[in-house]
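Starting off with a structure, shown below.
The complex is shown incomplete by one protein chain, all other protein chains being positioned as in the whole.
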Amino acid sequence: MTRRHTPHRIALAVFSAGTLALGACSAGSLGSSDDEGGGGKVALSFLTDNQPETVKMAEGLAKDFTAKNPDITVNVETRPQGTEGDNIVKTRLSTGDMTDMFMYNSGSLMQALAPQKNLTPVDDFAGQLDENFKKAVGSDGKIYGVPFGNYMAGAILYNKEVYDKNGLKVPTTWDEFQANNAKLKAAGVDPVIQTYGETWTSQLFILGDYHNVEAASPGWAEQYTKNQAKYATTPAAKAGFDHLQQVHDAGYVNKDFASAKLTDGLNKLAKGQGAQYPILSAMVSQLIADNPGSENKIGLFAIPGADAAKNGLTVWAPNGLYIPTSTTGDKLAAAKKFLGFVASPDGCASMGKATTPTGPYAVTGCELPDSVPQAVKDMQTYIDKQGASSLALEFLSPVKGPALEQICVEVGSGIRKADAAAKLYDEDVKKQAQQLGLEGW
Amino acid sequence: MTAAVEVRRKPRKNLVLSVVAILLSVVVFLVPFAFIVLTAVKSRQEASRLDFSWPSQFHLVQNFVDVVQARDYMLIIAFINSTILTVASVAILVVLSAMVAFVLQRRRTRWTGLVNFLVLSGLIIPPAVVPTIWVLQKLGLFRTMPGLILIEVAFGLSFCILLFRAFIATIPRELDEAAIIDGAGPMRLFFRVILPLLRSVIITVVVVQSVTVFNDFVNPLYFLPGDQNATVQLTLYNFSSAYSTQYNLLFMDILLITIPPLIMFLFFNKRIVAGMTAGAVKG
Partner (left out) sequence: MEARPRTSVAGPAPAAGRKRSPYPSWFYLPAAIVYAVLFLVPTVTSFYFSLTRWSIFDSQFIGFDNYVTFFREPALVSGLWHTVVYAVITSGLKVVLGLGLAVLLTSQIIGRGYLRSVVFFPVLVSTIGVGLTFTILLDPEEGLVNESLALIGIQGPGWLTDPSFALVSVALVDVWKGVGLATLIYIAGIVSIPQEYFEAARVDGATAWQNFRKIVLPLARPATFTVILLSLIGGLRSFDLIWAMTRGGPGFTSDVIASVIYKQYQAGFYGLSTAGNVVLFLLVTAIIFPLSRYLNSKEVDL
């Protein structure tokens, strides 16, 4: 899971796909700005997903870049997020009509694009990028993208005012977390917010728990990729499913968990109707936009595990910005210039101006301003501490089953028990690995 | 239709039954539509409460303008696209399927069995999406309007042929023979003699297929993706995002894109049954 799943819009989200090459006979665009100017000017097309924060960043970058390079204009196009968006990106790459540049996930999803065949290497920028991000966009020793956005964490956002009022401390083990939940419930607050109206939000207890898995059995990701480690048979890995079940069985979740949406969850948290919400840290910017003045009211802690000493944060690398091999000539040169701008302090400043930064940058020389929300400061504390953060599993292994969100909804709704769910997910993973044609499956 | 006969048969109207039926229809069918209409004219805050209430202020014009202007006038583009798609594919469908049905009904050859089998298959087999994309790509028709039009034709043929065949069976062969004696060739026979006689079933086919194609969501999604190619159904997703669903605009959009089928229905209301009478029910 990453931001790509964010907008589980109401139904087949494929719908508002990006502006594509004009099909014969179709009406095309009305009232929009024209594309290509003449006389040495270059117009670049840039495909991003349609999440409002992403679009703001992309348009901010385009504007600031053109201000510095008046000969190059950048037109932002949008596509849906989630698997529908994946299919659009893959189809456009395979038919050779991708935009001049595009934004897409880093990590295993980016590897699935066959980068050696479809993407232009951009090793020139390697010096400006941090090591973890280079891993996330690297393949065969080459680097294929620059970071678009910030690192984010899969963690628990909590309402500090509610915590203070009930005299609670940030938990570092699962038992402490459950003890807090019992007190919160007694105080009449929903301890844990769940929002299965958007199914992707159900996965945090599993995916955000990966640091704890890695801490308990180092090298788990590698064994997992080789089909040697399983969720059902690794207690630390299965713990995520157990946690989800315990929270439901103890009645710690909000009453409308089955139909509530992300927005409902964020609002509940901001208003203190719910105390804790396991979610991606990037959602803080949405929470603040909808509930002004809550910058310092919402804190963040890593999902607690069995061992307080080894507890730490699971981190997602930023999305990448890539150039397809179909971009050539003047456009390629201009596109590389644009990537260079994005991977520079000026680029970070431009993105930070467009939306609230929700985590550290992956570009050397970019610093977060002091005014970041409390949750981001809490996140930084984990990252600065040696060994207290790990990349999420999807950056360490190409193996990820497509049905995890449905399985999590089942566990979190009491339809399926944790043990059965872990087994079922192992099956789902096996299917995916076989479909990818990985060795050893 | 048969009103006159019925009146003679059973002159008294059943009052109790009528009242019950009308009350039920209001609850089951009108309330959901009233909900759509009321929400469509509310302000954003009021609409977000999603309750069934009278709007405190009417935002009809403003919501209308907002919906039309959204995403660079995407709705207008979509209406143009949907109109081209619907008119072209339904026109082709009517001619092609009537031609097939005509020969299929009139003359038994060694092809007849095969054609019947294929017609039924077309009704039953779910289209294989990915291979269809693959074929369209090979033809250079993927992501083009002509491609999508032909797709709608291919998928709609079976249903139309069945309706036409049943209707053509009711046209006496003597008409054909008279025309042939007058020296008409197959083309003139079909286009000048038969096609005009099919008027009532053509209206049924046009209405049913237009509604189907106009409301089609899946095929444009697969075969003609892209904002500039959007059809009206896809515009619904402009107003419902994970972050902020604008229910008033969403329902205004639903309302607007339901108007063309509605007009069509009101216009042909009486004739649809006539076409069905000879068509589907005897199929």
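What to note about this one:
Residue numbering begins at 1 within each chain, and the chains themselves are lettered A and B in the order written.
Basically, a residue touches a chain if its C-beta (ideal position, glycine included) is under 8 Å from a C-beta of that chain, and two chains touch if they have at least 3 such contacts.
Because the structure is a prediction, the values reported are computed rather than measured.
From the set B:Asn81, B:Ser97 or B:Asn248, the residue in touch with the chain omitted from the display is B:Ser97, counting the whole complex. Of the residues in subunit B, those that touch the hidden partner chain are 1-2, 5-7, 9-15, 17-19, 21-22, 25, 28-33, 35-36, 49-52, 92, 96-97, 99-100, 102-104, 106-111, 115, 118, 120, 122-132, 134-136, 139, 150-151, 153-155, 157, 161, 176, 180, 184-186, 189-190, 211, 214-215, 217-218, 233, 236, 240, 247, 250-251, 254, 257-258, 261-262, 265-266, 269, 272-273, 276-283.
By the touch rule set out above, subunit A reaches the unshown chain at residues 8, 10-12, 83-84, 86-87, 90-91, 93-94, 112, 114, 117-118, 196, 199, 255-256, 258-259, 402-403, 406-407, 409-410, 413, 415-416, 424, 427-428, 431-432, 434-437.
As a convention for this text, only the chains that are shown with their structure count from here on.
If you average the CA atoms of subunit A and of subunit B, the two centres end up 41 Å from each other. Across the interface of their complex, subunit B is touched by residues 6-32, 50-52, 77-78, 80, 88, 91, 95, 198, 261-263, 286 of subunit A. The touching residues of subunit B, when paired with subunit A in their complex, are 71-73, 76-78, 80-81, 84, 133, 137, 142-147, 217, 221, 224-230, 233-234, 236-238, 240-245.
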